[in-house]
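All protein chains but one are shown at their positions in the complex.
Note that the chains take the letters A and B in the order they are written out, and that residue 1 is the start of every chain.
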Amino acid sequence: MERSANVYRYGLIHVEVRKVRKVAIIGAGMTKFARRHFKTPQELVQEASIKALEEAGLGYNDIDCVVIGSAPDAFDGVHQKGEYLFPAMNKPMTRVFIGGATGVMVPISGYYHVASGMCDKVLAIAEEKMSQARPHPQAVFRYIWDPILETPIGPNLLWIFAMEMHRYMYAYKVPKEDIALVSVKNKANAADNPYAQLGGRITVDDVIKSEVLVWPVNRLDVSPVSDGAAAVVMVSEDVARRYTDTPVWVAGVGWTLDNTEWTGRDLSYNRYLEIAGRMAYKMAGIERPNKEIDVAEPYDPFDYKELMHLEALQLAPKGKAAQLVKEGVFNRDGDLPSSPGGGLLGVGNPIAAAGLMKVISLYWQLKGTAGKMQVKKPVYTGVAQAWGDLMQASTVVVLRR
Amino acid sequence: MWSKKGRIEDLIFWKGNMEVEAYEYDEGNAGKKFIEGIKEGKFYGIKCSSGKVYVPPRDYCPEDMTEGNYVELTEPYLDLLTEVREDSYGNKLEKPIKVGIIRFLNAKGGIIVRVEGDAKEGDKVKVIKWEWPLVVGKA
Partner (left out) sequence: MIRYVPKAKYSYSAGQAQSVFLNGLKEKKILGTVCNKCKKVYVPPKMYCEECFKPTDGWVELKDEGIVHTAIASFVSWTRDRLEEPIISGTIKLYGSERDYVFPGMFHRICTTYDKVRDMSIIGAKVKAVWNEKRVGSIEDIQCFKEV
């Protein structure tokens, strides 16, 4: 096997990026994100898939392989995800799952399906129906905690974010007001996104004065609970050249899981994302991310999370992302637009579908079809990312046009 | 040094109950059509461009993800039959219940039903109760 010098090492990680086939995204589609869809998951997936296939100029029977992703089965209360999610039949299908990072793992899996030479045309789908669990999806989130050591204390999912946010605020002396600017920016960006659930003009004051859920997290620091689906069509180079003049190439992918005990880890910095990001950058030949990345789609289920992720992706110095938000660097007309489509805070958070939505938003930016969401500067390279499990896992995709 | 004790009496087990008040599942477009059909005493399936019919219907064809047309299906027959003697928790039922799958000629798929009387596999059946779960008996 031909080997390149493209070796990525970090601690125990040793990844050799061998010479593989180029992979492009040539179509993307998603449903509107909403608090509750009355369609079945299959119907949501079908809506997103058909849009993606239409853009790609392909029919369902042209597809070789299928990748699906959705969050833990307890969220929608169904175990048989293959049958339940996927609306069609007779294709090799893989389900991928790594918690909240699943949404970006779906196109990564699609990438290696094609890059390996196994399949030429892959339909990669992510879906989530958060509205099915009663009284609130919060109740099911409880079971991501360790049943013996953590659940007896009575935590809910917000705790983990609050703990991380408070450590971040403490370690880098970042005030809540500065963090709230991310929520303001993303919700305003989402106002131009036709798929968004919660776009709008709000102020820092609105965020600070909204209900305190778990100090330091207020209601408007959090992305909404949503239903939705998203899909992309990923193909090999020769197929891409045949079907479109504007393919968007997958330049690099990376993913990591950090150590298994979140209680014994510094919560102010996301080491796992740095590792995953560097892996993707290495593959894409990016040496100075903050200079070479034109647009970023960091995962933002909470506003502070976008800041931490920008830092771990090496797009902002440690603890300085909030300052750069203040200076407008991450605005749609800034030097390094971040979440120009509105992110999870604005568009909504159907877990797996939200991750894929991040990749799709980036795809639109690179293709130049983002419409009112299009950033001002010309864009050539972008990064999208998701994060999952108990502050452990991260998935990164670098796209290039 | 592997400081493993390995004796089961030294280990702790923790009982947990996955509490969720309930799940609320949506039937979706095709599901509604199907359930409304049952209330009116009709079975609906979906006819694809290839000519094949699928039951229960879906919002689209499973073959190629294109839209199909609803068609009414008649003359169900009992394809599979089994007897249930225990409930989901392993408790013995007072009286065994019969469940089966009914299918239609020229249609793919089937519907789970309760079976009453002495209908056998392959027999034509008629619906005794147009309610969920459906109850059928020998035609």
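Keep in mind that, in the parts below, a residue touches a chain if its C-beta (ideal position, glycine included) is under 8 Å from a C-beta of that chain, and two chains touch if they have at least 3 such contacts.
Source: prediction; values computed, not measured.
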item: Residue among A:Y8, A:F97, A:Y112 or A:W159 that touches the chain left out of view; value: A:W159
item: Chain not shown: contacting residue from A:A139, A:A191 or A:V204; value: A:A139
item: Contact set of subunit A toward the excluded chain (per top definition); value: 12, 77, 135-136, 138-139, 141-142, 147-150, 152-156, 158-159, 162-164, 166-167, 169-170, 211-216, 259-267, 269, 271
item: Interface with the unshown chain - residue positions in subunit B; value: 1-6, 10-18, 20-27
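The definition used in the following text is that only the chains that are shown with their structure count from here on.
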item: Geometric centre distance via CA averages, subunit B-subunit A, whole Å; value: 36
item: Subunit B contact footprint on subunit A (complex, rising order); value: 37-40, 42-43, 46, 49-50, 53, 59-61, 74, 76-78, 87-89, 129, 131-135, 139-140, 143, 147-148, 151
item: Subunit A partner contacts - residues on subunit B that touch it in the complex; value: 12, 14, 16, 18-31, 58-66
